[in-house]
Each structure stands twice: as C-alpha cells, then as structure tokens.
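This structure is in structure tokens; I'll ask about it shortly.
Just one protein chain is left out here, and the rest sit where they should.
Right after this comes chain A.
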Amino acid sequence: MTTLALIYKFLIQILPAIQITLIISVASIILGGLLGAALTRAKLSSHWWWRAIANVYISVIRATPAIIMIFVVYYGLPFLIKGWFHVSIEGWNRMYFVVIALTLLFSAPVAEIFRSAYLAVPAGQKEAALMVGMSPWQAFIRITLPQTFVIALPNLANAIINLLKEGALTFTIGVVDMVAKAQMIVANNSGGFAFETYGALALIYWVISLAIDKLVSLVESSFQKKRQAIQP
C-alpha cells in the first residue's frame, strides 16, 4: 500500500475515538469558561483578597504542565476527597478526571482573556446603560457582556486550540481517546507504520483546529457584517 492509502486506513480506524476527544473538550470548555468568568469577577473585585486569591490561583495553574495537572488530579483528587468527605471516587470514569484537569487548565488563560476584553469595553457603555435606568446587572448582561465577548473571541479561539492539544494527553491515564487508539494500532503492527499512524492523527487535530478557526471567524464576521456601512 502507498503511504497515503495507509494514512487513510489508519484515519478511518482512529476516527471513531474522536467523540471521546470532543466530549472532553466541550465539557472542559464550558466548565473552564464558567470558572474563568468567576475568576475574572474575582480579579476585578474591589476587595484585595479576592484579587489575591485569583492571582495566586492563576499563576499556579499557568505554571503547571498539562501532564502534571492530569496526574495530580487523577492520583491526588481521590485521595483528598476520601480524606475530606470519606467518599471514594476512584471508580469514577477516568474521563471525569481529565475534564477536571482541563477545566482547571483552561480557566486561567480564559480569566485573563475575559478580563482584558472586559476592560477594553469603554466605561461610557456601562454609564450610558445606567443613565437609561438599567440596573448594574442589566447593564452588564445587555451591553457590556456582549461587547466583551466579541473582543475576547480571537484569543478565546487560541485558548481552545491549546486546550485541544493539551487534551491529547488524556491517554496517559488510560482513557481510550484518539491518541490511545493510534498507539494500539502501532503496537498491533509491532511498531510498524508509526509515521503513517501518527500522521493520520496529526491530520485529524489539524482539521479540528481549522474548524475552530473557521467557526470563530464566521461568528466574528456575522458581528462585523451587522456593522458594515449601510447606504442611507
């Protein structure tokens, strides 16, 4: 078989495991996004201890390599939970541990992205909303948040692609994701065709990240289109 044909063959074999990767990624993006938003709130708090907690948390998380985070959560969390709550979580689906680790990892960059995007929205936007009688919460939801989101979008896409790549370490605690699948294929071929197998895997990651970029630029341009000059 030619190299291309082999890559295609392995691609087909690996692809079913993509749902593991997608489930883990989507769950981590949602949970990490929420945690990141909470951290942003803490970072913008007028109380110094909230800011301090958020800053320490973020600096620790950012310094932790993904593989260490996954191991710490996988081996450490059951131990802690047992100690604190006397509940055993060792039998949990291992995907949960990956999701927790990636959520923690994702929350730190997201907090920074949200914070700088929020600060980039002019203060006058909120003030104008208050002056038409909105409550601070209404002003945030209706006016400031949507603008924050648009500003955050490009950096958010980068963070998501990063998360996706960190997620490739999922196999290290025995979840059968695409990477694990590829390893099995190589093992079954007694170590042969490693280039074609991992090449197929890289191709899949490339396509996913292209898709994320495409999606983000679609969302962005839909915002932009609304603002193109309309001839009066």
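Note that contacts are C-beta pairs under 8 Å (C-beta built on N, C-alpha and C of every residue); 3 or more make two chains touch, one makes a residue touch a chain; residues count from 1.
Everything that follows uses one rule, which is that contacts and distances are computed from a predicted model.
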item: Undepicted complex member, UniProt protein name, chosen from "4Fe-4S dicluster domain-containing protein", "3-isopropylmalate dehydratase small subunit", "ABC-type polar amino acid transport system, ATPase component" or "DNA ligase (ATP)"; value: "ABC-type polar amino acid transport system, ATPase component"
item: Of A:150, A:184 or A:216, the one touching the omitted chain in the full complex; value: A:150
item: Among A:125, A:155, A:183 or A:209, the residue in touch with the chain that has been omitted; value: A:125
item: Among A:19, A:88, A:135 or A:221, residue touching the chain not depicted; value: A:135
item: Chain A residues touching the omitted chain (full complex); value: 122, 124-125, 127-135, 138, 142-143, 146-147, 150, 226-230, 232
